[in-house]
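Before any comments, here is the structure.
For this view, one protein chain was removed and the others were kept in their places.
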Amino acid sequence: MRGRPMARVKYYRALNRALHEEMARDDRVILLGEDVGASGGIFAQTRGLYETFGPARVRDTPIAENGFVSAAVGAAMTGLRPVVEVGFEDFLTCCMDPLVNQAAKLRYMLGGQVSVPMLLYTFGGGGVNAGPQHSQSLAAWFAHVPGLKVVMPATPRDVLGLVKSGIRDDNPVLCLLSKKLIGSTGEVTGEGDDTLVPLGAADIARQGRDATLVALGQMRAPALAAADLLAAGGIDVEVIDPRSASPLDMVCIAASVRRTGRLAVVQEAHAPCSLAAEIVAAIAEAGIALRATPRRITPPFAPSPFAPQLERAFLPDAERIASTLRDMVAA
Amino acid sequence: MRGRPMARVKYYRALNRALHEEMARDDRVILLGEDVGASGGIFAQTRGLYETFGPARVRDTPIAENGFVSAAVGAAMTGLRPVVEVGFEDFLTCCMDPLVNQAAKLRYMLGGQVSVPMLLYTFGGGGVNAGPQHSQSLAAWFAHVPGLKVVMPATPRDVLGLVKSGIRDDNPVLCLLSKKLIGSTGEVTGEGDDTLVPLGAADIARQGRDATLVALGQMRAPALAAADLLAAGGIDVEVIDPRSASPLDMVCIAASVRRTGRLAVVQEAHAPCSLAAEIVAAIAEAGIALRATPRRITPPFAPSPFAPQLERAFLPDAERIASTLRDMVAA
Amino acid sequence: MAASSSVAPERALALYRTMCEIRAFEQAAVKGYRDGHLPGFIHVSLGQEACAAGACGALVEGDLITSTHRGHGHCLAKGADPGRMLAELYARADGYAKGRGGSMHIADVAAGVLGANGIVGQSMGLGIGAALSLQVRGQPNCVVAFFGEGASGTGIAHEAMNMAALWNLGIVFFCESNRYAELSPYDTHVSVPDVAGRAAAYGFTGVVVDGEDVMAVHAAVAEAAARARAGGGPSLIEAKTYRWHGHYEGDPQTYKPEAERRNDEGLDPIARFARGAAALGLDPARLEGAREEAEARIAAALAWAGSLQSPPAAALTEDVYAGQAHGAG
Partner (left out) sequence: MAASSSVAPERALALYRTMCEIRAFEQAAVKGYRDGHLPGFIHVSLGQEACAAGACGALVEGDLITSTHRGHGHCLAKGADPGRMLAELYARADGYAKGRGGSMHIADVAAGVLGANGIVGQSMGLGIGAALSLQVRGQPNCVVAFFGEGASGTGIAHEAMNMAALWNLGIVFFCESNRYAELSPYDTHVSVPDVAGRAAAYGFTGVVVDGEDVMAVHAAVAEAAARARAGGGPSLIEAKTYRWHGHYEGDPQTYKPEAERRNDEGLDPIARFARGAAALGLDPARLEGAREEAEARIAAALAWAGSLQSPPAAALTEDVYAGQAHGAG
């Protein structure tokens, strides 16, 4: 930020700015989704785009995720760079085929004749009492699939930088945003600065010596809060936000674990076959000597409950993260 | 087993027998799917069912995976025990919502008012040059989701026993069969014997001292072949076929790894966020001391290619498995 | 409508009472939400009461419904208990979903309510499954699958209607065409003037009905349901109505024309019924009595729900699998 003026903005405004900037920069960028048009979006995330870029490039779709994501793929194959909104991450169940069997594979299976430059963003995760069908975090599914890239920005800066980079990337990129963070604020470079965050690069959110705590998506904030709690007790935790789930920056994570000798991963997704599993497995395979057994901090293996008390117990929080790390350091 | 007569049958005939037996046993069991009816199925897997159980219970569907899997869920909530065929595992992309947002969650999110007793079987995996959209192995997606059970039978006995158990289970069960093994043969108990294999119980396919090799689904056969190759060189490998991907029998696997001190997992699915990642991570978390770093043996991170030469290089085979284990034992 | 005048006054009064219950229930829910007592988010059907009351009022014991994210009215009209519904909205242990589901997942399976659902369109897939179940089990009942004009654009709407026709299922697809889907109007979603016309694409009957007129809705569903129960197969009913409130409570509704937001048309199915009640043999006093009964029932439900406990911690992991130690089944 090399001295440029910074601004404090909301998470959803960073998305809005990224869309504005990229649509202004490149007229091949179009936006499709339910209520992205004149209404400005259910979280006001697309406000102003319709007025600025018009009905051809900013298009309300009917409720047809399979069809409009497939359409985005077809458009991406033929000269456009579509951005697609799917309101809630849980609804990605409705467009798995165009994502996994089309977007991810077309370049490979058509012999490199096409690329599929598109970005799909969606709001996921828990913490707002939205219940079992509106709270999921499904990044692991997509990180399992070659041909896709997956990002999970947890700060306004990373929303801005990753959405912009994702739109410019020539591959299908899924941007898994956090509902809970929509109204959160953070520093970004001032308007006019072309802020990019590279895909596949982790962010060391806090440096530390005693343990590496990898925090996925919106777990970044409770992880940092846990690190503060732990620091008060003399435990110095390094917090890494991978930012991209695929490609995953294992170089950064492994280097940290080599330094600290301890690894915990916190995520709001379920444990089995998850990114936490991937990170723990990759460290084990790398043969890095650990001073404590690695830990995954995840919800129990149950759907996301609606009741606030239950959801609080469901999601990892700073206290639970801190106590896990205390145990690890004590072990 | 207990002295009963055994028969050698083909993999797909074991499926057929399981369906016949369960439909005869319980008239709440119905069968839905594309071409499961009078035609007897594209692999002859449903032959005779239509004639025996009639058009009400054996029903050809149109090509509408989302709709007919959702219908199966609705039927399962209201007194039937549907079995659903989805021809190829790759097409599960078309019915993720009824599986993940409905079948898996309804019991929980309706407060326990319903159960969703259904079994969905499908043919997956590679080795038959079926190309990028007809060769995938997606078990990890479903093992990530609470509320589902997932089985991956690799022998006729396990097809028979797991399909029968799965139909009787009161939960939604996904049975991920192997296309490549359709015509393979194996021993099963004679007709009339009610062969059940419990969900969630691994099978130690071969006992060994030097390393634990976990082989998922159709990797069982190359894993056993690799064990034979290794035995010739004096390396004694324990081969475990988990049979169920969810629940996963980590008790069996961990006990084996404690004995052998080495762990490799072979699967035809991609590495990131997979069952292999899960197993390696769970062993690391269990703090079991290892004599070698654990290894995942998987395809490269690319879609399944069509060309036979490429697909052979893509899928793990006995030679590659054996050489990985040789390295581990030498390390 | 000829059919409506053949309905006994008691029947008509019951439909009115149901509408009043839905109105009172949702007004209470809206107030609870505004006052910060209800967590999560809620979608109310204020203004659409004639649809739920008319449709479910035409059903008999053993008939089933599948509902949507906007399902309070459907559930109440089909016989769900308002106390347990409010308990669910308030995230209490005695809620229908034990506090785990919330507004979008209310079900009363014993009453034939297979559940509201948060995924647009799935009510139709689940609905044909229930109808298939009735058919296979030889039950002489039918299913009503509620959906919206927005849902009519989903693939599963088509898949379900095609299968219902192919299999001659006893189902009524009931489209509450309430002018909006989320923040966008009908013609963002549907390329033809009437969703009902699409029934022809499947070879069954489709009718448009005035969704502000409970008697008309009732008559149309009674006819379709009778046909469905008698093996006459599926039909589609589109009730034209109007969603008074926003998509979710708190929605600023800037996308609605001012006159519509003010309801200048004066649409109100309850007032509409009252205006025509004399012709049905009902005097104002009986209406007033029914309304008071309805409001008292909801007030009592609300008081009860407010007094209940939060779910115990164990509820978090119960009922994930049937056959679990703590599972209910």
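The chains carry the letters A, B and C, assigned in the order they are written, with residues numbered from 1 in each.
Here is the rule we go by: contacts are C-beta pairs under 8 Å (C-beta built on N, C-alpha and C of every residue); 3 or more make two chains touch, one makes a residue touch a chain.
Computed from a prediction, not measured in an experiment: that's the story for all the values here.
Although it is not drawn, the missing chain touches A, B, C when the whole complex is taken into account. Of the listed residues C:Thr18, C:Ser103 or C:Thr154, the one in contact with the hidden chain in the full complex is C:Thr154. Contact with the chain that does not appear here is found for just one residue of B:Gly74, B:Pro117, B:Pro132 or B:Pro272, B:Pro132.
Here one chain is not drawn; of A:Val9, A:Val36 or A:Ala76, the residue touching it is A:Ala76. Take chain C: the residues that touch the chain left off the picture are 153-159, 162, 165-166, 187-192, 197-198, 200-203. Residue positions on chain B in contact with the hidden chain: 34-35, 37-42, 60-64, 66-67, 90-91, 93-94, 128-134, 300-303, 305-310, 313-314, in rising order. Listed here are the chain A residues that touch the chain not shown: 30, 56-57, 59, 61-62, 64, 66-80, 82, 97-98, 101-102, 106-117, 146-147, 149, 169-171.
Here is the rule we use: only the chains that are shown with their structure count from here on.
Spacing of chain A relative to chain C, judged by their CA centroids, is 36 angstrom. Taking each chain's centre as the average of its CA atoms, chain B and chain C sit 40 Å apart. Shared interface positions of chain A, defined as residues touching 2 or more other chains, are 66, 90-91, 93-94, 131-133, 301-303, 306. Annotation for chain C: residues 97, 100-101, 105, 117-119, 155, 320 touch two or more other chains.
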